[in-house]
Structures are given as C-alpha cells and as structure tokens.
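My questions will all concern the structure given below.
A protein chain is absent from this complex, but the other protein chains hold their places.
Residue numbering begins at 1 within each chain, and the chains themselves are lettered A and B in the order written.
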Amino acid sequence: MADQNTSRGAISIRNVTKIYDPDGVNVMAVDDCSLEIPAGEVCMIVGPSGCGKTTLLNAIAGFHSITEGEIYLDGQLLCGPSKPKAEQGADRMVVFQHGALFPWKTLGENVAYGPIVQGVMSKAEAHEKAEHMLAEAGIGDVAHKYPGEVSSGMARRSEIVRALINDPKVLLLDEPYRAMDALTKSIMHESLLEVYDKTKVTIFFITHDLEEAIFLGDKVVVMTTRPATLKKTVDVKIPRPRDYQTLTTEEFRVLVEETKEAVHEEAKKAFDAGERELA
Amino acid sequence: MTDAVQSKSISSVSKKKSKLEKMLTNKSLWRGVVALIGAIIFWEVCSQSKVWFGVEIPWIGKVPPPTEVIAAWQKILHYTGYWESWYLSTGRVFAGFTIAMIIGIPFGLLLAVNRYFRDVFFPPFEILRPIPPLAWVPASIIFWPTTEMSIAFVTFLGAFFTIVINVLGGARSIDVQYLRAAQSMGANQWDLFWKVILPGTLPSIWTGAAVGMGITWEVVLASEMISGGGQQGGGGLGFFIWSSYMGGTVAQVIVGMISIGIAGYLSSSFIRYLGVITMPWRRLF
Partner (left out) sequence: MTQKNPTVNIKEAPTGLALKIYNWKKSLKTLTPYLMLVGISLWLGTYYLFVEGWELPRFNKLPGPVEVITEWINPDPDWGISMFSPIYYEHIMISCRRIMIAFTIATCLGVPLGLFMGWSKTFRDYTFPILEVLRPIPILAWVPLAILMFSGFETPVIYLATLASLFVTTLNTLLGVESIDKEYFRAAKCLGSKPHHVFLHIVVPGSLPFIFTGLQISIGVAWFSLVAAEMVSGEFGLGYMIMDSYMNITYVTMVIGMLTLGFVGWVSSALVRLAGNRMMQWRVRALALEGR
C-alpha cells in the first residue's frame, strides 16, 4: 500500500480568496492564499482561532465555495472560477474538530460505512475489513461499542481508521486533538505518525498548537489573523520515524523558537480584534 | 495588500441590503405565500363544487368555502357580542395563566432547591399530573361556587403542571460551576437564589410559559364548550363556536376557529416578547 500512495495526493492552492456574505455584510476569511503541498507530505497549518484555516480546509473538502483562485488535486481542478465549489468525494477524507463518528452506529459499523455506501465492498467484506483495521490500530476489542461509550482518544482513533479504510489521497484533519489533555494527545500523535509511516498519505492538518505542528509536520505554515494569508513557512527537516524523544532534541527546540514569534504576533492581533469566531 | 482589503470591504458595505429588501427577496417567504394561497384556492374550489366528475368530494365538500367565511366574518364584525367573547376568553386565559405562574414558579423553584421538599411534594404532584386537565372540569364545577371560578381553576391546572415541570427541569440543569463561582465570590443563599438560580431558570420558565399558554387556550375553550358558558352569561369564543354550531351557521364556526387561532397566536407572541425583554443575554443567538 505504501508505495502506491507516494505519487498521489498533491494539492496546489493558487491565489484563493474567500469572502463570506452573511446578512449582506462581507467578511473576508481567506485573502489571496497560495500553497503547494507535494504528494505524501504532512502539511501543518497553524494560526489563531477563527482565522480562516478551516475555510481553506472546507474549500478543499468541497463544503464551501471559494470566491477567487483555484485548487488542484494531482493536477486536476477541484474548484476554480468555473466551478466555485469542489465536489465532495472519498478521495479527500475529513476528520472533524468535534468528532463526527455517527453516535448511533458502533465503531465497527462506522468504519465499515464508507465502503458499503460507495458500493466497493459487500457488507460482510466491509465489516471484516473494518474489524481488521480497528484491531490493527489497537482498538479491536471495542469495535462493537458505540462512540458514546468509549474514551475520546479511542473515538478519535477510530475516526481516523474510518477515513483510512477508503484509501484516500488526502487526509484533512481539522484540529482533531483540540479538546484532549496533553497526555492523551501525545499518544494520539504517536499513533498518527505510525499511520503516516505506514501509508504515506498526504495530510493537511490544522492546529493552533505549534509544538504539535512541528512534531508531526514536514512543513509548518503559519497564517495571519483574518483575513488569512500565509505569514511564514517553515520546513521541518527532522528525520522520520519520529517519537516522543524528538521533542527534547535541540533541533526541535530551535524550530519552535523560530516559529513562535510569528504565531504569537498573530495571536495577539486576533485577540485584540476581539471578534467572535466564525464557526 | 491592505489596499485590496479595504477596497473590497468598501464595496461590500454598499452591497448591504435593507431589511425590507431582504424580506422581499427571500425565497422561503414567497414559497410560503404560494402554498397558503394554493391551499385557500383548493379549499374554495373543493367546497364550491361539491361533486367532481361524479365523485363526491369527501370532508372538505361539507365545509363552507373561504368566501362564505369572510362574508360571515364581515357581518359579525359589528356585533358587540363577538368582541365580547374575545374579551371574556382572553380574560379567563390570563387569569388562570397568571395564577399558574404565581404559584407554579415558586413551587417549581422550591422543588428544585430543597431536596426534602421535593421528596415530600413531588410524588403527589406526579400522581395528579397525568390526569388531563379537562377531566377536572366536572369536579371543578361541583367544587367551585360559580362557573367562572371553575373555568379559572381548570385553566390554572392546565398551565400549572407544565410550568412547574419546566421550572424544575430548568433550575436543576443549572451548571453547578455557576453556583460554586458565586459562592466563592461570597454569595449567601439569598444571593444564590436571586442572582444565579432565578436568572438561570428564566429560559425554562418562558419555555414552560409558552407551552402553558397554548394549553390554557385549549382548556378555556373546552370548558366554555362543556360547561355551556351561556347558562350563567358566560360566553367566550368557545361558547361562540358552540352556539354557532347549534344554530347551524357553519361559516361562523370557522370564523370562531380562526379568531381563537389568532388570539392564541397573539398571546404566545406576547409571552415570547416577555422572554426577550427579560433575558437580554440571549438576544445574540
């Protein structure tokens, strides 16, 4: 599986602008943003709350239209002037901020859902594969439980499994570990790194935790406060596979220091503006 | 870049639509209007031509058409009796409703605040609650000396149970952290009640009040119809409907139905309005 994926999932964002229009008052969420993400890269987007990171993700996933610019996936147009809203598809899998496992399905049924509705597998096959993949992720024995019965960490992990079972080109993660405590978070990070090392899927990861960004990413993109545009791009050259010991290396510390100022500046601007965050 | 931002935001201001403009361009609104007009035309056509292609139209065929209803309405607009029944019914609704609020809110809050009070008084309350308010009508007529008082009592019961249940639920769902925060800032029991529990319960109080208002109208109407309000000069919209029915003027029955619908709608809007002005912190949402 690993070598097929390395050549696919390149995202190219070109001069994208997004203006929201609630109640006739225009709010610019993203302003002239360009970004290249090569296939198989982990791209981390960092910025203050409500700056427009999610808007960018929604544009790629096809939840929202964009006002100007184009987005390409593997050279094919996702959205642009001719079609402002990308089609939603199983090639780009989203893991949501608050978690979107269907609470009325067991974890196993949740994971098996994608292949069944897409018609690529029979029910029995899908359930078998789901159970297999959950077991591989170390949560096989809770496959028959409902999301409301397991810890947030387990739920989050199975949500990632639910995305991966569809063999996506890109994984879009919207602050997936936001509400977790630091200890659970570090476990989640390790498991995500493990998944990445296995699949080499392209990852578009939104966060406002700088250390998380540097620990996980190949590239960290710092965004300005609303309207969002690129402020700084940092390449993270820490070799893979990484583990928690990476966090204490000199290399890591230097990178954090380098980026911290830029992030802090934007966070302060956003705070002073004091606007209520867009959903 | 900042220039670009500014020019874009300036152009956006000029695009801001007025409220009226927004309402007129609202697709949902027009669809609603179309649906309502369509329904009225359907009603008119069905009840005008009672037989279509040899098939008798069921149900609607027996109801007078809207034009007839409007004619009947125009006729009685000048009657003082019609307006008097509005006045009587509204008076009964608000009397019963106000008493229910005055007794129900403190009772519900006490149930929520004091465990022992709840343990003692909640079980009898729960035993009586499933009995539909209308089943109380005969007992109430026996007990109270006048028809007016028995109607008020049944009306009170209808709203009372709903209000108490809502107040209790609302007060018990207040986040304990608010109480602890207030206590840590030095609030005593009295402050806790007035500054935290009461405002925290307000949303549920108004929800309960809105539901209770609806039930109140149902109950007033029913007791006016059952107790034959006319005998003791009772009147009211319920009696208006019933006597129109007895008199065989079906168009007037429908006038009564629409009138009571309007009255009910206006009174729940009034409750909603009270909710908005007493809870400024909820206006944002």
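Basically, a residue touches a chain if its C-beta (ideal position, glycine included) is under 8 Å from a C-beta of that chain, and two chains touch if they have at least 3 such contacts.
As the structure is a prediction and not an experimental result, all values here were calculated from the model.
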Checklist entry - Among A:His144, A:Arg253 or A:Lys268, which residue is in touch with the absent chain? => result A:His144
Checklist entry - Any idea which of B:Val34, B:Ala71 or B:Ile102 touches the chain not displayed? => result B:Val34
Next on the checklist: Using the document's definition of touch, tell me which of B:Leu20, B:Ile142 or B:Met185 contacts the absent chain.
Outcome noted: B:Ile142
Item to check | Residue of B:Ala95, B:Val167, B:Ile241 or B:Ile271 in touch with the missing chain, whole complex considered | outcome: B:Ile241
Checklist entry - What is the set of chain B residues that contact the non-displayed chain in the whole complex? => result 27-28, 31-36, 39, 59-60, 62-63, 116, 119-124, 127-139, 141-145, 214, 217-218, 221-222, 225-226, 238, 241-242, 244-245, 250, 253-254, 256-258, 260-262, 264-265, 268
Next on the checklist: What does the interface between chain A and the hidden chain look like in terms of residue numbers?
Outcome noted: 61, 63, 88-90, 92-94, 96, 98, 100, 102-106, 113-114, 117-118, 141-142, 144, 146-149, 162, 166
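We adopt the following convention: only the chains that are shown with their structure count from here on.
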Item to check | chain A and chain B: spacing of chain centres that average the CA atoms, whole Å | outcome: 47
